[in-house]
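Just one protein chain is left out here, and the rest sit where they should.
Going in written order, the chains are labelled A and B, and every chain counts its residues from 1.
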Amino acid sequence: MTEILSVKQLTRNFGGLAAVSNVSMHLTQGELVGLIGPNGAGKTTVFNLLSGIYPPSSGTITFTRGEKVRELGGRKPHSICRAGVGRTFQNIRLFKDLTVLDNVSIALQPNEPNSLLASFLHLSSHQSAEVRIREQSLELLDIVHLRDKAGELARNLSYGEQRHLEIARALATRPTLLLLDEPAAGMNPAETSGLTDLIAWVRKEFDLTVLLIEHDMSLVMRICERIYVLDHGIVIASGTPTEVQANPKVIEAYLGEEVD
Amino acid sequence: MQELIQQLINGLSLGSIYALIALGYTMVYGIIQLINFAHGDVYMVGAYVGYFCMARAHLGFFTSLVIAMLVCTVLGVVIERVAYKPLRNSTRIAVLITAIGVSLLLEYGMMFFVGPEVRAYPPMPGFMEASYNIGGVIIRAQQLLIIGISLILMIGLQYIVRRTKVGKAMRAVSQDADAARLMGINVDNTISLTFALGSALAGAAGVLVGVYYNSIDPLMGILPGLKAFVAAVLGGIGLIPGALIGGYVIGAVETLVAGYGFSMYKDAVVFAILIAVLMVKPTGLLGKNVREKV
Partner (left out) sequence: MSNRYARIGVQVVLLALVYGIVWALINAGVIDDYIQATMATICINIILAVSLNLITGFTGQFSLGHAGFMAIGAYTTALVTMEYPTTWGFLGGVFLGAILAAIVGFLIGLPTLRLRGDYLAIATLGMAEIIRILLLNFDFTNGAAGLSGIPSFVGWTWLFVFTVGTIVLISNFLHSSHGRASISIREDEIAAESVGINATRAKTLAFTVGAFFGAIAGGLYASYFYFIKPDLFGFLKSIDILVIVVLGGLGSLTGSIIAAILLALLQTFLQPFPELRMIIYSLALVMIMIFRPQGLMGSRELNLASLTRLTRRGRAAEGAS
């Protein structure tokens, strides 16, 4: 099994504060790995580093897709996305004033040709691209059961629906590696269960590797094959769910937090 | 060399004016992240109040100065309460556009009520007409007056901000308005106070300019306002020492450019400085880098 993501000694400082310190992780193709830790541990910062929102202060992020091996550190988000890394956000970042369909179309369109001239004159190449984009967007919306709401504005969806739309949008970028940042946040147990199934299904269907930040332990323990535990910006433990659950350092880090 | 010193002295006066105006911009930006486009016009109103006090009511210079500062203080607070407060939760563009609207309102309102023509300040008492020759460099009493009054006002501001409770409140609200509110600080009043102080300084600057350059008109606030904003950005927007440094640098640069024969381009140079600062270090000379939390 090929290694798809190799993170070595990743560090990010903000002023005097080390948000993430010498974090090393690796993911092999097809794995579903969890990233957990108490609030403020630096999990979202790791995601932001992986997806290019901040550059690393030091350390490397090596991403392999097929034959291509790329260093992601320092690249801009759109370039990392094109390389095959998709993500969702902890605080949903949808295009609220656009329709559900458009939210997905925007993520799909970089894969279609778009000459400026064709756009200005609505030439047939533009027309056929639009048709393809629309069809593919609707297919993705089907997966998250939002096809019938395609014409709705994203702001009008329920919270759970918005989370699903974000996942559909991330999938539209045709990723090899999917970063999910607390996808179940704010969901009730029934919704969480549905989401868990969706993530598992999507992983198999699209042949994805998934890295997942979550606080909901039922989700994490159910589908994650491996887990990294972060606290104060440092990896304090890693291993299978059972190993991590029994790890005294992990228990200590979570003391005072909710116990599952 | 002598020429250079002369230019620098001239630049000091101009710089003092820019610093006084820039302080208002920087304090308001620091506390509610708004570029108060109307600030330059408050300065203009100050100049007119000074004019009417001295030319029509025949009041003395210092009395007129105080009255102008008072009027501008009230004006600044009124603008804030009526036009900006309702938009506290709107987008940045919305507030900026409103500020532009208020600015235009002040300019054309003044034009409508007092006429667009340029007016001259009345002659000043004898002691203010004197000039001193020190080693070939000419220093006018008015320049000393401007620099002196500006320094006094800036020291006064610094005292208020650093040594008083309300000043502490201003600094707290600048850092984190919600936390300040939770600590019992009346955020609305603190914001109004910020506007009040900044407007008072602008009003003073207006009178000083009227005295020094002798001519005022309703549109006199546009360009100096913009240039003072550039000064605030150059020094570091939101930082009071930054406004001071920026004001004097811009004043010096503008005077030197004009003094060495390129006066048609002096405004362009100031704007070019703005572009350069925004490109290279948008937080200004004294600023730190801040990132949006994702």
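In this section, a residue touches a chain if its C-beta (ideal position, glycine included) is under 8 Å from a C-beta of that chain, and two chains touch if they have at least 3 such contacts.
Quick caveat, the model's predicted, so the values are computed rather than measured.
Colleague: Among B:100, B:130, B:155 or B:183, which one touches the chain that has been omitted from the display?
Modeller: Among B:100, B:130, B:155 or B:183, only B:100 touches the chain that is not shown.
Colleague: Using the touch definition up top, pick the residue from B:4, B:155 or B:275 that touches the left-out chain.
Modeller: Hidden-chain contact among the options goes to B:275.
Colleague: In the full complex, which of B:35, B:54 or B:147 touches the chain missing from this view?
Modeller: Per the contact definition at the top, the residue touching the missing chain is B:35.
Colleague: Which of A:3, A:112 or A:191 touches the chain that is not shown?
Modeller: A:112
Colleague: Against the chain that's been left off, what residues of subunit B make contact? List them.
Modeller: Against the left-out chain, subunit B lists 33-35, 83, 86-87, 90-98, 100-105, 107-109, 111-112, 116, 222, 226, 229-230, 233, 264-265, 267-268, 271-272, 274-275, 278-279, 282, 292, 294.
Colleague: In the whole complex, what residues of subunit A lie against the chain that is missing from view?
Modeller: On the subunit A side, contact with the omitted chain comes from 51-53, 76-79, 81-82, 86-87, 89, 93-98, 102, 105-107, 109-110, 112, 114, 116, 118-122, 126, 129-130, 133, 169-170, 172-173.
Keep this in mind: only the chains that are shown with their structure count from here on.
Colleague: So how far apart, in whole Å, are subunit A and subunit B when each is placed at the average of its C-alpha atoms?
Modeller: 48
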